[in-house]
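Next up is a structure, given as structure tokens.
Rest of the complex left out; these chains stay put.
So that you can tell them apart, the chains are marked A and B in the order they are listed, and the count of residues begins at 1 in each.
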Amino acid sequence: MMQATPKTNNGRFFEDYRVGEVIRHAVPRTLKVGERALYHMLYPARHALYSSDVFAQASGLPFSPLDDMIAFHVVFGKTVPDISLNAVANLGYAQGRWLEPVWPGDTLTATSEVIGLKQNSNGKTGVVYVRTTGWNQHGAAVLEYVRWVMVRKRDTNAPAPETVLPDLPAALMPDQLVIPKGLDFTAYDFELAGEPHRWADYAIGEQIDHVDGVTIEEAEHMMATRLWQNTAKVHFDVTARSDGSRLIYGGHVISMARALSFNGLANAQMVVGLNGGAHANPCLAGDTVRAWSEVLDKAETSAPGVGALRLRLVATKGGAPFQLKGDDGKYVSDVLLDLDYWALVPL
Amino acid sequence: MMQATPKTNNGRFFEDYRVGEVIRHAVPRTLKVGERALYHMLYPARHALYSSDVFAQASGLPFSPLDDMIAFHVVFGKTVPDISLNAVANLGYAQGRWLEPVWPGDTLTATSEVIGLKQNSNGKTGVVYVRTTGWNQHGAAVLEYVRWVMVRKRDTNAPAPETVLPDLPAALMPDQLVIPKGLDFTAYDFELAGEPHRWADYAIGEQIDHVDGVTIEEAEHMMATRLWQNTAKVHFDVTARSDGSRLIYGGHVISMARALSFNGLANAQMVVGLNGGAHANPCLAGDTVRAWSEVLDKAETSAPGVGALRLRLVATKGGAPFQLKGDDGKYVSDVLLDLDYWALVPL
């Protein structure tokens, strides 16, 4: 018998990243109507623009695009083997923009540019900042976002790199949002969409309890995460964490909360900006996920009949709605997700 | 912080319904080949007409339609937020007809007309009768059925409406059944379909034990129910019922039993009429669902080579086949479903 050769990917460590390098992620993915159907099976997604070709056409689109979160999860999944296989923690998101809808039949690839590095004072880990871009088969960028993760060092004696911290505004400005070409909400059918609330009906500071809850099963979150070709061991392998639990992919919680937010935000049709996000506490199978939202800001757009809402979306696994942080400034233990995004809403 | 505004849907209560009103249900849904594949994953569906485009074409159809139950579940799901969100019980079905096949690519919407109201003597609840119709993107009705549910009153002091009870025959007459355009079973390949039994081989009164069983998991019934955009809390949220169990959507049991009935009724290809149905006992994860059938009636049709069988389909979670009701006239505890439908079978 020969010796086993090192053919398997063990992921990158902190000292393997250089500011300015561009990593081309592996395994392009063609998404079709099968993935569209699965999204409706995995999440209680009901936003009409993604549910009906006819509704999408009445909104100026050629047909119903794939859910914006499908694009996010697929692009994110591609980055895992290169960015977060040895990550200790997913620290944050910023400056996320959906640049073009993803249509059934599109093939996505992803690249990440390292835009910041900072070794931690313990000398064992460091923070890596990347700007990830998803591309379609036409070479057009469909999504970009900044993510930063804490990554282990392979060799604690490796020298610390020069600290470079990217400039990351707390939120996208409304004029940075990209409105899908042709989008027009002037003939919007509120009854068919499910709720009468239009852009003008939402006030800054308003909070909405989305009421519904979903108890999560292992099979569901694993199938979802696998569908996005996300290979992080902790989601699939009970031996990967010391407590024998499978950690649920944070993006599963994002999609679940976004889908639950239909009840009160049925007309927040398209997600176009991701200002920030924190996976506040781990989510495990058996948790019953609920969601509430807060209107953080409002803006007009150049598209006919289309306004924008900046929304905080909070997912919880219990407790009362509208609780976020304790007196210590830390998230309360029932909060799973605190997401800050821009959505497009009919005027 | 502002006060939370009442943006979420709390559903209608008994006093919110008026005889004659037509409710236009929300969220149109485009169904494609993804949903087709999911049906074969969620249920042990093997009827050849829905499994193979080539078999469907040999039967005079352009290609394989979506399973008749997909149409039913999707239309039913749309009605939940308006009809059964505050329902105490789903009491019955009648006069259900599949009017046109649903093809991959079709977009379904649904409307319900209130055709009956009767307040219960306790003054706390009432029975609402609706005739629901599913429509495709061409404006053609694809499905219609009557359903009646017991709904809570918001205010027990609200006056009782005038009692109106619809006239609901026990079964559709054979000449009410709509045969899909072009359907022709004269070149039917029994070997390929899986069984040699033709219309003439079934006798009124004959009972068939479908033998196979499927033990149900939480993840499966939730994914199925979610796929139909059915939002009833009891199916998804362990906190919704006092015993912490998730009640399985009755339609999941219908589809499971119908699929299991392949073994003995492989040639009962298309479901065209729903005479009635009762969800006799709740189904929970862990139950092993089995099915048996009884031939209730037979009829010829105008289509070449096509006969119709009126069948009772009974789903159970244990016990011996062919047991239905006890001496007290009530369903025995192992019976989950008692469905009365018309199917099309080759002569």
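Some notes on this structure:
Throughout what follows, a residue touches a chain if its C-beta (ideal position, glycine included) is under 8 Å from a C-beta of that chain, and two chains touch if they have at least 3 such contacts.
Remember, predicted model here, so these are calculated numbers, not experimental data.
For this complex of identical protein chains, the structure file gives a whole-complex count of 3 copies, while the figure shows 2.
FYI, only the chains that are shown with their structure count from here on.
Residue ranges of chain B in contact with chain A, taken from their complex: 1-2, 4-5, 7-9, 24, 26-30, 32-35, 37-38, 81, 105, 107, 109, 137, 217-220, 222-224, 226-227, 229, 231, 233, 236-240, 246. On chain A, the positions that touch chain B within their shared complex are 32-38, 40-44, 46, 48, 51-55, 63-64, 191-195, 197, 201, 203, 205-215, 217-220, 263-266, 288, 321-322.
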